[in-house]
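A single protein chain has been omitted from the complex, and every remaining protein chain is retained in its original position.
Chains: A, B and C, in written order; residue numbering restarts at 1 for each.
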Amino acid sequence: MKKSKLFEKWNVHLDLAVEAHELLRGETNQDVPGVIEKKETFRHASVNTITITDQRGEKLLGRPQGNYVTLEVPEIKENNFEHHKKISEILAQKLSDLIRFHEKASFLIIGLGNRNATPDALGPKVVEKIMVTRHLFHYAPEEIKGNLRNVAAISPGVLGITGIETAEVIRGLVEHVKPDYVIAIDALAAGALDRIGSSIQLADTGINPGSGIGNFRKGLNEETLGCKVIGIGVPTVVNAAVIAHKTIEELFAEMETHPSLAQIYDEENEESIVSVMEKALSPFKDSLMVTPKEIDELIETTSRIIANALNMSIHPGIDPGNDETYLM
Amino acid sequence: MKKSKLFEKWNVHLDLAVEAHELLRGETNQDVPGVIEKKETFRHASVNTITITDQRGEKLLGRPQGNYVTLEVPEIKENNFEHHKKISEILAQKLSDLIRFHEKASFLIIGLGNRNATPDALGPKVVEKIMVTRHLFHYAPEEIKGNLRNVAAISPGVLGITGIETAEVIRGLVEHVKPDYVIAIDALAAGALDRIGSSIQLADTGINPGSGIGNFRKGLNEETLGCKVIGIGVPTVVNAAVIAHKTIEELFAEMETHPSLAQIYDEENEESIVSVMEKALSPFKDSLMVTPKEIDELIETTSRIIANALNMSIHPGIDPGNDETYLM
Amino acid sequence: MKKSKLFEKWNVHLDLAVEAHELLRGETNQDVPGVIEKKETFRHASVNTITITDQRGEKLLGRPQGNYVTLEVPEIKENNFEHHKKISEILAQKLSDLIRFHEKASFLIIGLGNRNATPDALGPKVVEKIMVTRHLFHYAPEEIKGNLRNVAAISPGVLGITGIETAEVIRGLVEHVKPDYVIAIDALAAGALDRIGSSIQLADTGINPGSGIGNFRKGLNEETLGCKVIGIGVPTVVNAAVIAHKTIEELFAEMETHPSLAQIYDEENEESIVSVMEKALSPFKDSLMVTPKEIDELIETTSRIIANALNMSIHPGIDPGNDETYLM
Partner (left out) sequence: MKKSKLFEKWNVHLDLAVEAHELLRGETNQDVPGVIEKKETFRHASVNTITITDQRGEKLLGRPQGNYVTLEVPEIKENNFEHHKKISEILAQKLSDLIRFHEKASFLIIGLGNRNATPDALGPKVVEKIMVTRHLFHYAPEEIKGNLRNVAAISPGVLGITGIETAEVIRGLVEHVKPDYVIAIDALAAGALDRIGSSIQLADTGINPGSGIGNFRKGLNEETLGCKVIGIGVPTVVNAAVIAHKTIEELFAEMETHPSLAQIYDEENEESIVSVMEKALSPFKDSLMVTPKEIDELIETTSRIIANALNMSIHPGIDPGNDETYLM
């Protein structure tokens, strides 16, 4: 059974486009039509950019046309502020490369996720650290114009707590705030453990269904919100089904020297694998997440990196070369 | 100088209609036209109902026509859960008296105020304790209909943190959620110390300008939101100008046996009193609040009382006579 | 390779004595000497009591002589307050059965774990809901004596945040507070998914090394603290290695009809299994936890159940038959 099908069965989302692309290439052994991949290397980050250029790529990767930039930054997990600052600067640079904000652009920063569940609290934690200015613009526009842009920020909470679909809350907000850009921050689910806390994804297509730790959220994108939407996320969990599946893969790899086992592997029908995984994850179904014990530190560090990058990118008065940029 | 004028100068809001009414009667020595006052006594509460019946009353009391029910419940400050439960029940009863919710009514509960500043955190603290059900209604309507009503709840944050006027956030929400009733909870500012933590106001006119600890908020009412709006609040602070003014009053009262002082009091011009108060409150202007040291306990207790009253009133399946009603 | 050995390798703790006992019996196919097991059934709970009676049992189960009572209460996961209240009452009853507190007993309740990491926040969340009275005893002893006992409560934080071993903090506290009983609450790690959020363990031996989500904590027991120590815990996570191992077990079970596979299973050496698991959990080692997405609700519910049980058991003035007992 194909990994992609198994993942679908367990509601395993590959929130990183780079993972979805890898999986597809692995299963088809060929380039994905309608998708361009580009790689760069910096001192503290490797950057992978997936561009979906047409409807074929859109359909195959299951996400809208646009750019998906992934920073691979394993140094996030080290406790080194100097490196974290560099990562903030690279992220700010990549955001500038992706979109040139016009001088008077206004922003609404949205912290998705549940502030009460640590692995899902990335968005609200970033929003706490954003330099909000929108309320100042009514009174002193001229003085501020040169250095700051107009920024609002809010964490709308999650369906289970408010009873309201996040997308509904946000549509209502956008209609009233009328920002030029929405930037939505969310904790992501990865398809492999080594992505946890080591990648940051930046997308100019917004946040689309299946994002987040797996709660269904309606898309936040130009079509639904009427303005450009940028999505930023960091994988903080993987679905436990990924562990079960990876174990099976590794077991078969381990045993491949046994000729009889190779035969079994071929014969083994899909139902058996599904059944094994169902039993391994019982009595839960698709709602188990795997996360490191130090998740609180990881959320604190990544939220600071993202908030600093946003404060730098948005407010021209905050010069990345100066001391005061690394504020929070 | 009239107290009402001085209060205006220091941006002192009398969020309780009962206080505004008292002040007006005190200054005019006569009944206020267009206003009816009614008093009741319960074992654990005195209840005062001010009804503004026409435009004269509206103008004089500075708030819209409608009912303003104040529970005077000094036992809130005692640490007795049994009494708190009774107060919840009286509040639930008064809410039912004020408005008969139809069987399938839907609600949006809004927690106004700043969760990071304890004296202003009443609204967010109530929202945390509300039994939210709206997200369940899509999937299992029949089963639930008999016992629960459709409830959403959210705390939109404050202007200084989000950069967005609370009223804008709420209008956006109401347009999407389309509730039959909005219930807005807010910490109030009183005009006298003995109101702090001892009164609960319930109004069928919503929350209107000047409410809250004094931050300007646009009105939340049927006119602006397009549905019935109920406001619930508890005074948690008084403006420091109230203390200064009260001190002056008491000083003159103390001295009234001095014939020469009586004369001075008459002669003393308004500017002098204003000047004394300005100096007493310098370098702050109108942004000082007075609050008890035990404000964290007060917010915890009152938020539980209000949340319990709302859960009981809204969900017919929660019978006030049963154990399970006093939930949080 | 024996499961117990594999678990040791991945630092998998079976914090529930009932699980350690099951594992041992499974591997040895016989009764464990020095251990007595007793089962009872209530309407809302099955209760399993493991008593370690001598040093043989102590060594085999890896924990001190004493009683380990496990309530199996799957209804915790249902959103039914009435049932939660019953579970509180059973827990209070079992606590009374385990230890008869003398009339003037004094207590120190300790909330272990990290308040910033939701799956580990059980202890601090219980402590927030405890009715603390110790500070009242200096001033009004006579009036209070009849209804309340002397209770202090604190959450000392975790090593990574304070830099101080939790056991050090607690020893210092106990020397100064001099309670008759310490009751320590902690989130536990289970050895099987079906234990998450469905069991409560009560032990009259305190909390012993390896407890908690797997951070090493020195023992909290009569020997180290000089007073009776009661431990209460709820499993909130399992180590991800448990999922990997369970997957392998289920895979072999699934394939056992293949004669050749049965042979492989026999032949497969221990290193292979270890290697499969290492690869499946790479790049993490033993620090991955598996937890349900709704962990915030689970922590909220179980902390309320435990706090209510403690408030009822400790304060004779709170009658379990009365309304006001279910307070928080």
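In this text, a contact is a pair of C-beta atoms (placed from the backbone, for glycine too) under 8 Å apart; a residue touches a chain by one contact, two chains touch by 3 or more.
All figures in this text were calculated on a predicted structure; none of them were measured in a lab.
Residue-wise, the contact with the chain that is not shown comes from C:154, picked out of C:98, C:154 or C:227.
When the omitted chain is restored, the residue from B:40, B:78 or B:254 that touches it is B:254. Within the set B:60, B:193 or B:227, the residue that contacts the chain not displayed is B:193. Think of the hidden chain as still there; on chain B it touches residues 114, 116-120, 160, 193-194, 196, 213-215, 240, 243-244, 246-251, 253-255, 258, 260-261, 263-264, 268, 272, 275-277, 279-284, 287-297.
If you put the missing chain back, the residues of chain C touching it would be 132-135, 151-157, 159-165, 168-169, 171-177.
In this text, only the chains that are shown with their structure count from here on.
At the interface between chain A and chain C, over half of the residue numbers involved are used by both copies, so each side presents largely the same positions. The mean-CA centres of chain B and chain C are about 44 angstrom from one another, to the nearest whole unit. Computed centre separation for the pair chain A/chain B is 42 angstrom, with centres defined by C-alpha atoms. Between chain A and chain C, the centres computed from C-alpha atoms are 35 Å apart. Shown for chain B are the residues that touch two or more other chains, of which there are none.
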